[in-house]
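The other protein chains are all here in position, but one chain of the complex has been omitted.
Chain IDs A, B and C follow the sequence of writing; residue 1 opens each chain.
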């Protein structure tokens, strides 16, 4: 028994240390819109990529007018990214962490390798310096290391008949919420890279949120809200809510109450093989609001719930070497440790 | 020099230990509306008070139909409370801490002595057990101790011309925001007993809030929001936001960031002789929202600001003895210390 | 690539849901010493076990005089536990969480299945009620579920020549501290179930501790100390130090600074496939002190270090059913959630 556990631990470790030698012929570019400086840089990168033979460049359809025309320039749309992600060998993002989160939203299913460039100071997700783009892209085209970052799939389930009281304990343990049920309609599914937050939104009173783990009732959280974060998101909102820093190789969902009324309610780390349900009680005095990676505000009414599970589609970031992928370096740099 | 400081410290201490022998002839009753059980109890209290000679009872105008009629029963309205608070010798509140906060809102200026009864378990503010109302009211009518709880006055200042950029550093140090200025309109003033909160409201992104102390710029808080709490409020929302427990005799404003982005930003205790300004930056990407004691949501647009200062009208709560007024007993009881 | 990760995740999940049908013929008993009530209960359990056929009972050699003699009663010593742990089919512990930690210390290598009974209220580790010992032991003898709890192996490395300054960055990356090196002597190895703590001990000033992850320098922690906790220990000292609650199936080392001087230093969750080194700087103004599961105080002088790695010998606890093993139930019960 013991040996099985021991061995399964070692597989993950090997993943990051095997280099891949890609054949890159198509590059998609995502950039922060409406920023002169970024657009200027994108133009420069496009020019340089066109000078390399055989590479097709995909730029955003809506920015067609901003960038030059060329036979090897094509245009991407949200639909294309969702349906035909295999078209792209590499994605360059130019901006900040927000641009990387936008790219994650773009690819709800399979994600091509992502190479994130920081326009200003390097962030948690943007570890490539745009000033060295030529040398780093050339390196990557020869040999890249892939780091798979866990994403969570979030499903919003809306109660069909609001006048009817449902036994949710039964409901959640039976349906496992795969899709529409007798009582609830599956309205929306979104994948997050950092976190999904359920909070009181415009309400002034604290929210009551019922929390279920693997369909079993855990507790009712009286708080401003609840943050369910990936390890990648542990350096973002989760940290502000009092969560711990969490290495992205750890298989975990970080569930942090936001300003909990009860002092005994602390951040809980749940194995990411489990499913979470967050339910707005049917007799709650107010609704709650979800946001996905800080976007797409959605209202949860009484009896509605959110399901959070690990996504089958992780987010592959590209690194030039093992060291380059080092999470510890990114927190040292960004939290400004060892600077005094 | 040293002796002056030393002596001024001792005055406060004496305040709570001098009993008052009131002559109570008029009692105002505030009760949680729409709760059958509370209404039943109020009826019982009214009957008993009428059995005492010479006492006039004021009940809420809007609940005229709920309670019996009697020549010694009169009706109060919000206007009457605001303008003629001297009419009332004693206020009984029946409900929870929320009912006490409602009563504080009712008396924006001078507040009559407040005797707060808990309908269920005793709270931080409701230290009288409704089951013993006869004996405790009789005791109080003979001899009462008054505890003055600090309240804060909050003023909302709206920018007049949103197209114009103003030098706020100059503005705040000159005007001290007493009333209308060239650039800002004084729209609203509210007194709080627990706390005033400025937060992102329905927005998903963190707020940027500029914080000034005595008209000097302190820092820009990047957070879900900012809670400015009285010592009385230190056991309420402020505690959930990470603040400390604070004895109500301490002259302090507790300024707590809510889920601050920066880890070096911690709750700050400011002398309550100082004035705070919280400004929504003129170039902020979104507005912020205020709530006063968990109510009266108000939007602050770019360039608007909130002023918080100690109110000249504290909130006098009534106690049957020195011990009864003991704040430490209330936190021991409510936080369930020493129970294991 | 993606599928590999996905599949390895599922193995762990299956481990706890496969019942084992043991053949139990020898039972070792560990009990809290010097407690009349516990000894009385142990006597009762021994009598009952002897009434079952074929079971040999091992009790502590030093308590030989306390308990009755019988041909099927034998005596265990620390040496026997270390060398011949395979002699025991089941270990009963009677006491509190401290007795379970003592048992972990007893079996530094392979650990027999542990069945922990609480003498008083159930704890995080003691989930069996002693009042039902007959029925629960009988159940377990028919069918048991095993939960493997991660332990960490801690090695103390003492600098040989204190007058010589060593380049530790080189040293740690080369030697990986398997055993004695040119510069350091391997003095001690201990396995912990909850946590290992390095702190300032009797010193009044904060400690400086250099932290290395996988032989790479992370940061120098200026703090009262550093707590390296297993997930099992996340409900113990680590929680008091500000750490998160962590499900025991998560493969993690929780590294929490204790009262860190720097506000940007927060608990860090490191994959338990990595090795930690905590070094007392060679120019530190004071020594530091280690404790293992709250025992065995050991001094670390300047230039000494501690290595922490996952142990190959986890701690198997016995459960009567899948539900019984539920960690969430234990935190709900012990932190008294949902009780108001």
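One rule holds in what follows: a residue touches a chain if its C-beta (ideal position, glycine included) is under 8 Å from a C-beta of that chain, and two chains touch if they have at least 3 such contacts.
Computed from a predicted structure; not experimentally measured.
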Key: Selected residue (touches chain absent from view) among C:88, C:237 or C:313   = C:237
Note = Of B:252, B:278 or B:325, the residue touching the omitted chain is B:252
Message = Using the touch definition from the top, which of C:111, C:284 or C:335 touches the missing chain?
response = C:335
Task = State which residues belonging to chain A touch the missing partner chain.
result = 263-264, 266
Request  = Provide the residue numbers of chain B that touch the chain removed from this figure.
outcome  = 1-2, 4-6, 8-13, 15, 146, 148, 213, 216, 218-220, 231, 234, 239, 243-247, 249-252, 254, 256, 262, 264-273, 310, 312-314, 316, 326, 328, 331-332, 335-338, 340
Ask   = Tell me, which residues in chain C touch the chain that this view leaves out?
value = 197, 201-202, 204-206, 223-224, 237, 239-242, 258-261, 263, 289, 291, 294-295, 297, 335
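We take it that only the chains that are shown with their structure count from here on.
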Query = Which chain would you call central, comparing Cα centres to the global Cα centre?
reply = A
Ask   = So chain A and chain B: same face meeting same face, with over half the numbers shared, or different?
value = same
Key: Longest centre-to-centre distance from chain A, chain (CA-based)   = B
Ask   = What whole-Å value do you get for the distance between chain A and chain C if each is reduced to the mean of its CA atoms?
value = 35
Task = State, to the nearest whole Å, the distance from the C-alpha centre of chain B to the C-alpha centre of chain C.
result = 49
Task = Between chain A and chain B, tell me the centre distance in angstrom, where each centre is the average of that chain's C-alpha atoms.
result = 41
Message = Quick check: what residues of chain B touch more than one other chain, meaning two or more?
response = 263
